[in-house]
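The complex is shown incomplete by one protein chain, all other protein chains being positioned as in the whole.
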Amino acid sequence: MLDTTLDSLDLRGDFYTRNFQPHPSENRLILNMGPQHPSTHGVLRVILEIDGEYIVRAEPVLGYIHRMHERMAEVKRYEQYLPNLGRIDYLHALAWNWAYVGAVERLMGLEVPKRAEYIRVITCELNRISSHLLWWGAYLLDLGAFTPIMYAFADREIIMDILQRITGSRLTYCYYRFGGVSQDIDDKFIEQTKELCKYLRPRLKMYKDFVTDNIIFRKRVEGIGIIETEILRKYGATGPVLRGSGIAYDVRKTKPYSVYSEIEFDVPSYELEDAFGRYLVRMQEMEESLKIIEQCLEQLPAGDFILPKAPKRPKPPAGEVYFTVEGARGEIGVHLLSDGSAYPYRLKLRSPSFSNLSLFPEVVKGTLLADAVSILGSLDLVIPEIDR
Amino acid sequence: MISLAQIPIPLIKIVVGLLGILIFIGLNGLACVYLERKVAGHIQRRPGPFEVGPHGILQPIADAVKLVAKQMITPKGADPILYWSAPIISFAPAIVCFLPLPFGPSLQNISINIGLIMVLAFSSLNVLALCLGGWSSQNKWSLLGAARDIAQSVAYEIPLLLSMLPIVLLTGSLNLADITAYQGAWPWQWLVVKQPLAFIIFFVCIFAETNRAPFDLPEAESELTAGFHTEYAGMGFGLFFLAEYSYMVVGCALATILFLGGYQGPVAPGWWWFLIKVYGLLMVMIWVRWSFPRVRFDQLLNLTWKWFTPLILINILITALVVKLI
Partner (left out) sequence: MTKEGLGHVLEVKPGFCALLATGKVGYKKQLFILPDDLLNVVKHLDECGYALENITALEIEEGFLLVYHFNQWNNGEKLALKVLLTDGVKEIDSISDVYPGALWHERECFDFFGIVFKNHSNLIPLLLDPKENIHPLLKAKNKRQPLAAIMPESEKIEQYIKIEELGK
């Protein structure tokens, strides 16, 4: 048992703990979950005030992987900043690539060739599937099932192999360029992707049979972490967190960018408002992504993969632009201000996980510790994206 | 000078038996580690350990050497006596639990008429060890793990004990050898046929007793980091680990003796039948661990209190009536 008379230990914790709980409490326990806790995935830290195993209050502490990407943008040329984007959200790196490239293109008025747009959609959706697969495995790991993550990684491996041939990297992609992509896709890529679609469909069905319909799993997610619409609105949640509460807001559909308006796909949404709703949204999104990829491969036009006259070292005109795309975790926004020089004047990265996590203290109140893990997992957080 | 003949025979038997049990526990630990890792590997579409020895057969030994060689750390502020006694308290009773188990027709260390109660009494000591370990670690996660373990043990011990009562009523004995002898060689003569519900409840409670997934709540890796043994390193952790596997074997052995006919088999009854059944059940436990998510704490309590306890009470009542009437 904790011995409060021990002077050698500063039992009152560090700055954040003391700020959270200035005075020691008699019957409440202050618990530090993270930054090395197994289910905070990386370096998130949550300070919890618990009564028994019930959570009275929670506060996430951020900044353990903060790299000041926004400052880096101001001291790097536009094209030098491109590799940074893959490091913000390492799971859906291409969406961040796209948000930044798209913002610069809009500022400069660059018209991206049709083929390049299709390539972008295909690769971005492949990346989305791999991101969701990893989330799926990691979420079940949080819930105590060890095996699914191995299956998820095996499937993810195929996607990474496909993307590796084209983009040159496996995780932190830097593939999109101003006005197109860095390299054209070839027949082998198309063939591999088609095979992947054929392979993944029965796999997803198997996952549904084994995991989604499992009674223990259902009991762990159904009715857990109910997020009402009002909270979502006030905290600015987006992505599957939003759609799991029945609001079918998806940038790809609501405000289509690129060629998404030419592709038929559904935006899954469930009015369950709980962790299970968010789970179902992601599982179905993978199937929708497969649908998108197949359509794109069919419609893939010939032409340039990058605008021939696109500047390699752009110098956009002065002005402001706010460009959003739909990432695996929600709406990714790049707010870019240019003063006409080769360096951005100010770049703000609006990360979806940031907003999604900020509602966590609200949702987790009064739940059990085990549920907090389940809720945290269902938000699908990528910590580098929150800390930037 | 005492001559060898002066030493009472039962004492020699117990000492030899204890030695044998210790060897068995050690070997069983190695076998279980290998089995667990291999089975888990194949369930997860990977080969499992493969580097140390052919097909990784020497991996458990490498693991053991690593554990023994590791420094044993006492956390600052922990109570050293309680802290280091916990793993020993966890492991020591496991040895005693093996004493009354009839491995074969003539392979029983001590045949006493309260064998079943003895096993239960000593296996329950594990809870105390976990509680002490969690309490004295000066770690909040350990404390939570210990608290969970206590609440959990109150919940599962009752249906666990009650699920054995029908067997005792049927056989009229607490001696495990008698219970084995009551059953026949063929599967339909085993007590699992007469008491299927009791067997299921008993086996599920064994999962809780041994803190195995899906009831590994005191450890709950993704919730409580490692629960009660968060702070233990080296052989402190090793003993907890060994104790867990020993209790798994004790649990499976009890299930075998009570419900699956013990060492009896259709052909050539003997200890091999006993081991086959025990390790078959162990495989099921490993299989379950790597296939299911963890239940939540209150769900386990609900299951044991609201479902198992009433169900097994009804089961006992019916059994008692049947025994009385026939």
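Lettered A and B in written order, each chain numbered from 1.
The definition used in the following text is that a contact is a pair of C-beta atoms (placed from the backbone, for glycine too) under 8 Å apart; a residue touches a chain by one contact, two chains touch by 3 or more.
Bear in mind the structure is a predicted one, so any value in this text is a computation, not a measurement.
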item: Chains in view touching the one left out; value: A
item: Full-complex contact with the absent chain, from A:Tyr249, A:Tyr270 or A:Phe305; value: A:Tyr249
item: Listed residues A:Tyr100, A:Tyr279, A:Phe305 or A:Phe323, member touching the removed chain; value: A:Phe323
item: Per the touch definition above, residue among A:Pro24, A:Gly168, A:Gly303 or A:Gly340 touching the missing chain; value: A:Gly340
item: Sites on chain A contacted by the missing partner chain, in the whole complex; value: 15-16, 19, 62-63, 66, 68, 70-71, 74, 106-107, 109, 232-236, 238, 242, 247, 249, 251, 254-255, 318-324, 331, 333, 335, 337-340, 345-346, 348, 350, 354-355, 358-359, 362, 387-388
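The rule we apply is simple: only the chains that are shown with their structure count from here on.
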item: Chain centre separation (chain A, chain B; CA means) in Å; value: 43
item: Chain A-touching residues of chain B, taken from the complex the two chains share; value: 40, 43-46, 76-77, 135-136, 138, 140-141, 143-144, 147-148, 213-214, 216, 220-225, 289-299
item: Residues on chain A engaged by chain B in the complex (per definition of touch); value: 1-3, 6, 8-9, 29, 31, 37-39, 52-53, 140-147, 150-151, 154, 214, 216-217, 219-220, 368-371, 373
